[in-house]
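Pasting a structure here, questions to come.
Removed from the display is one protein chain of the complex; every other protein chain stays in position.
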């Protein structure tokens, strides 16, 4: 179950502003999803048409998902949303406002939050080409097992019963949902925990590669390892602080300290592509000449490639397995999409950085310097 | 025909040091290749086993390609070499010394330069998995057409007739071949010309993407465009200077000015991954939700995706074609391998940077500052 | 004499748009300055008050230099301009429009170009604290000799005779002056030539420091040297291309190729602070423990410091002289201001980057990619 569902269910006062029903819906759905172990994908953003314009200003303004009609038993919605990851393998889909792009009142028709089962009539997922090519776990160790899929979601006049609606045509509530339900806090906590383990896995891969080809004595290689280690320790310290400082929120939900999490979720997309680059650089030509499992099984060339690809401490078969893992983290369609995905996880890092700056409590630091400036022996001249 | 073949053929005095025959061989092969339009792949480096050690120190020292026996009519060579690009689609293969790793005398057995046809007995190419997945030119616009292949080359006691041998077991000559034949100059000229056009193509793709989703008014987007433009202009200026300053070398071959080319070939690998990153960043979610040609042809969803993926100035069908091109330059297995390939084109940029520093004419600049330091009114104290 | 004066004098048609007199003035002043070897400072920008607003929107809009009155024999101007470098040591001052900030019609009163002698009544230069501290050429090798001064220029109802006025209250002409007179080309040529020699001097200093303390064998040290060398070669290639491609402009003035110069002047501010940083990093603790000339002359401690500060190849006295030069290029008030000055030489690099993007000829590259996209076997579906 998504962190958003829990957050909306527990901190649902916001939704009451429009109608008490919406708060009850959020709470009820949370309990339903929790008790029935419902898996959800979510869709957070509008299609990328013209980024200079608000949604209602787009030339084909009805293309994006919007409210068509309110009926006695529910609403009709129509249009397109991006970008449901794991769309095909979950039970339901949550339509949720974006974290990064505040909308004005004219965007009210696009301001929606609701949930529907994936097999709802009129709902379709248009998936990209799969990056799982039916290769073995030796050849494609990650893409053969962890391909997620990304899908464009099309709502063809889909009916959503009222009890599954949380926000209906209200941009003001949408803009505040992520923050005021603490959804952003709980999502961030999940993400930062995931990023710690992801960095550990990447570090382990890099270290094994260093060992295998005997490059761990070079200064610049050590330094690249240190870069990853410092990133890992930074994420660990943020996660630790957020958990040690956790408090009960107004709904009684244990809530991590957002200051550290917010720093972590803004920091990670800025460095993650560099971590992947380090793995790529250290892999070097070992990421180019990568025979497949079938080559090793071949009576004709198996022994040749096993010898040809040997490394300092590994047989060719073992070393290619390691480098294929590195390739599947960096250069395969799966691996490079993963990197891109992390970069844009919470939205455009440029816009996130602006939002981070705006919400930061700046006054104490300004005041600190202003106080210092008062401590001068200079006498202010009288210019009156 | 490779630039190396021309260079070795024209500036072949170096090979005479071992035997005049080798110089004649180089000249004869150049003429043969030129007149018969022979296409060649080449292999420049030893397998990546333990990078801390010289070739003869490796635990399985006979695995790398080495001289086995000199016979009256030729030589027997055995072992493995990396990394023949386009191995399967050329006529012959040139074994050539690496530009970046000087060898000592103990590496003499590995110090070879020769050419053989690709169908020579005992010679085999062990190719990596193909990145051409038989997709259409719409879906995979580059990988469907320009996949090059990378192959490990295995010589199983291959016989090379003397007339195709240019260097035989002589590390000193091998170490000097790239430079003293001007092979490095002519290769650099080809590469820099290629890099100019490659950068132009990448810039064009970026600019079309900016137009398509209306992001070209944002300051940081413009600045990313400017980064690419400045790189392009730098490469153009280097290429221009190298050509305008070209002179006839001692063999009468028109030879570009290496100073500018050497700067260009050291500069480009340092910035090219960033250019690809810019394209990836600007593509954003448009590189994730990419339906295929079949989706657009589908009676059920063709019109939906055409509408859903529309952009500021393009229909969905056109815009996805553009973004699939960007994807195939950045995130597909083909595109990310291209980037990796450019980064390592002439060898490890770290080692190239060290070699560049060493060969640079530093004295005039040192002297310039020492002259300045003399122009002081200070009187040197007498410490005797 | 400034490049702008020549450019305005030769390509003066622009000024005729307001009155033929202005074109004649520009030509006459150019000839006068050339024949009488007049040295000029210039002032290009308005005071930095509120950067979000245009000049006429500022709360104290009359503070910036503006036109007060047109009289029969000249104009009265009043207010403040930034930032006259070398203000105190030139003959005259040129008020000139900024390269980077286009003005609208409401900024007409601020849109001026004229020249006056520095001793004009009502004109004053308010200088910053001097960074020349009367130290010896040993202690402060650069700041003792090359301090330029930066001054705020105050015009207290200054009278400028018509014959020294080139633009008077016309924002349209002001906005176009830099480009249409080719002033920007000739200024860029001077600046890029200066940047080449400045980089050579910095490279020489770095290389002497490497030698002196025996660090030139370390990989990361070599690489830092290579960074400087690649920058130098880039600037040389741009300068070379601009000169080899020079043509006569419409006034018959030999004019370098702006494409290469424009790239160079946008590139250099982006890398120059890094070059200074490299010198600082390599200097390390040698930039902290820097005794003075007087210490070496002292009978008590002269020999001690000469021994204590010795380096691999220099006596302490010589080595400290070298490191003091490096200090005066990086860490002294003079040196760090130099770096800041280069960074902002032509204006804010952020705004320059945006302007560069806008003026770049983008169409050929867009078209190149569009042509490629046409070369697909895919058949465009019919969505009508």
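Order of writing sets the chain letters: A, B and C. Residues in each chain are counted from 1.
In the analysis below, a residue touches a chain if its C-beta (ideal position, glycine included) is under 8 Å from a C-beta of that chain, and two chains touch if they have at least 3 such contacts.
These numbers were taken from a predicted model, which means no experiment stands behind them.
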Given that one chain is not shown, which residue among C:34, C:194 or C:340 touches it?
C:340
Pick out which of C:176, C:220 or C:366 touches the chain that's been left out of the picture.
C:220
Per the touch rule stated above, subunit C touches the missing chain via residues 45, 47-53, 59-60, 63, 80, 82-83, 124, 126, 128-129, 133, 135, 139, 150-152, 154, 213-215, 217-218, 220, 273, 277, 280-281, 284-292, 295, 301, 304-305, 307-312, 330-333, 335-337, 340-341, 343-344, 348, 350
At which residues does subunit B meet the chain that is not included here?
218-220
Just the residue numbers, please: which parts of subunit A touch the chain that's not shown?
136-138, 141, 200-201, 203-205, 207-208, 211, 219, 222-223, 225-226, 229-230, 233-234, 236-238, 240-241, 244-245, 259-260, 262-263, 266-267, 270, 293, 296-297, 302-303, 306, 315, 317, 321-322, 325, 350, 353-354, 356-358, 360, 362, 364-370, 372-373, 375-378, 380-381, 383
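We adopt the following convention: only the chains that are shown with their structure count from here on.
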Rounded to the nearest Å, the gap separating the Cα centres of subunit A and subunit B is 36
Taking each chain's centre as the mean position of its Cα atoms, how many Å separate subunit A from subunit C?
44
Please output the residue numbers of subunit B that touch at least 2 other chains, ranges allowed.
350
